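Only one protein chain is missing; all other protein chains are in place.
Each chain carries a letter (A and B) given by its place in the written order, and its residues are counted from 1.
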Amino acid sequence: MRNTYIPYPVRIKKAEVATEDKQLKTFLLEFMNEQEGEDFDYTPGQFAELSVSGYGEIPIGIASSPTEGNDLLFTVNKVGSVSTQLHNMNEGDVMGVRGPLGNSYPLAEMEGKNITIVAGGFAVTTLRSTMIWLLDPANRSKYGEITFIYGARTPGLLLYEDEWRQWRESGQANVNITIDREAEGWDGLVGFVPTVCEEVAPKPDNAVALICGPPVMIRFTQPVFDKLGWQPEQIVMSLENRMKCGIGICGRCNVGPEYVCKDGPVFTKAHLDQLPKEY
Amino acid sequence: MEAVAEKIRETAAKLLSEGKVDCVIGYAQGSVPMRDYPYFAYTPEEAQNLTWSPFCCNNLANFLIRRPKGEIGKVAITAQGCVSRSIVGLIKENQIAREDVYILGVPSPGMVDRRKVAERFPLKTITEVTVDGEDLIVKGADFEERIPQKEVRRDNCYTCVQRNPVICDEMMAEEGPADWGGDIDKVAAPWEKLEPAQRWEAFVGEIDSCIRCYACRDACPLCYCHVCFVDESMPQWCGKTQDEADVATFHILRAFHCAGRCTDCGACESACPQGIKVRRFTSKIEKDIRELYDYTPGMDLEATPPLSVYRPNDPQEFIK
Partner (left out) sequence: MADKILAKDKLGEFLGKLQADYELHAPQEIEGKAQWAPLAQAEDALWEFSNTHMSPKEYFFPQTECMMRFVNQQDGEDGMVMHAEPELEGKRLLLNIRPCDAKAFSVLDMIFVQDEMTNDLYWKDKRDKTTLVGLACSDPCPTCFCTSMNCGPASTTGLDALLFDLGDKLLVRALTEKGEAVAEGLDEAGEAEAAAAEEQTKAAEAKITSEVGMDQVNARSVMELYEAGMWDRVYESCLNCGTCTYACPTCHCFDIQDETQGGEGRRVRNWDNCMSWLFTMHGTGHNPRGTKKDRVRQRFMHKFKYIPVKRGGEIGCVGCGRCVLLCPVNIDVRRVVNDMNA
């Protein structure tokens, strides 16, 4: 059996600073063993442990969609010793990827429904994976209306601009991008994500909402959805927690009996309502 | 001892019913022999659970800190000599305010080291230990023995220099005689007479069974840093493995962080599940502080700790 603690060796194919504050960097990683890249079978919502030999591992959501080939895309926030080292690494450097880990967004159950996606800040990473997958010709027809709401503090902090402009142009989704305050050169929406949600007012009929963002955004977005009539079973969220093994053994990422790395990170709000708020 | 326990219960109940304090920190009887445990009484009824015995081996000053501010308002605390010195230390280090603590002073001839008792019955289970005057009656499934307490006290209790509380608001019993203390310098730093190579061997031999549980650190009232140096990651000062170098680093650095502050209360040794003689690491440092700076921690609210103050005429022959 495979030793799932050993990361697959990968090389940094591309590394680009993604935001104006330089805190986020997007990495495109290619597998050094092609067969491992072929076999790395993941679905939107899952994450991987990025391994930097000598520094440790960090759990990061997979931003690429499996429809985009074998290379993997990750956007990493510079927070501690591993992410700082990763930010300082160069294209061509060797590192590791362990995964795919966790569960994914319930795409099969979502078939035939309208989908609303709400993302705040850099929680948008796995939702990029989801949108690209949904809009892929092989999948699009299986789903109803798709509404995408994404906000960041300033235009320079928005990720994946090429992608969401393309989604808007394709006409395949209703794309709403917002920033917190007026900014020069920005002619799009202005307002916090909860406010934009209220304006867009996605209907709960035959629908599922994927909501990902910092706790403060969730706290103010939830009442908006409650008022619109959404039920907890229709709202899907993705949690974060400190992790080490990523495979449900080392015991630190648990929320009640559930391990965020194995039983999650995707949970419905209905499920989370029955668990302690230890996340 | 029973009279002391009764006085503590009475005083605690009074303080709580009169609203003078919100909580009394003392001891209650443990669920295993030779163990009384830190107990928080919030009502006069709960105060009836308070006790005092030769088995009170924690340092209650530890519970005055590391709580969110204002969580338990004003507290009363039972304190013998070493514990009262820890309280003085914490007041001097601005961790607690004198007016927030009401000290119930208890003179203490010393506490029993439960390991020394257990050593007399290797591999046997002790089912009951009772205090009978100056002795202990130790019972097991197939034995019963009387042991004088003074034969099985904790190491630090034999050489304790301050058996009476240094500060207190109310005494629970009469103070012991002035010459009650031991001669700490006679037995301090047992490894002092060893050559450096032997000293190192003795040290690593002592920490060989350390499991990095940090009970010594967590039982110590001096260790209240928000982020202990062993928990830092950027940079990481100390490895987390069982490599001898990492275990040694932890103990050496902790001993130095306690330098000039340790009141030799023995809580570290009592807490250690492996019975490591943790005091050996600080005893040499404290002896040096006594000799170089003529300073004993926690005796005096006005004295300035030597390692917190720079004086131009500080001894410095040890700087080479």
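The criterion applied here is as follows: a residue touches a chain if its C-beta (ideal position, glycine included) is under 8 Å from a C-beta of that chain, and two chains touch if they have at least 3 such contacts.
Keep in mind it's a predicted model, so treat the numbers as computed, not measured.
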Listed residues A:4, A:170, A:206 or A:231, member touching the removed chain: A:4
Chain not shown: contacting residue from A:69, A:188, A:223 or A:276: A:276
Among B:2, B:231 or B:314, residue touching the chain not depicted: B:231
Touch with the omitted chain, as defined above, among A:17, A:250 or A:270: A:250
Footprint left on subunit B by the chain that the document does not show: 30-32, 35-40, 58, 62-63, 66, 68, 118-119, 122-123, 125, 127, 141, 211-215, 217-219, 231, 239-243, 270-271, 273
Residues in subunit A touching the chain absent from view: 1-7, 9, 32, 51-57, 79-80, 83, 93-96, 101, 215, 240-242, 244-245, 247-257, 262, 274-279
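Going forward, only the chains that are shown with their structure count from here on.
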Subunit A residues touching subunit B - in the complex, by the definition given at the top: 80-81, 84
Complex contacts: residues of subunit B adjacent to subunit A: 233-234, 236
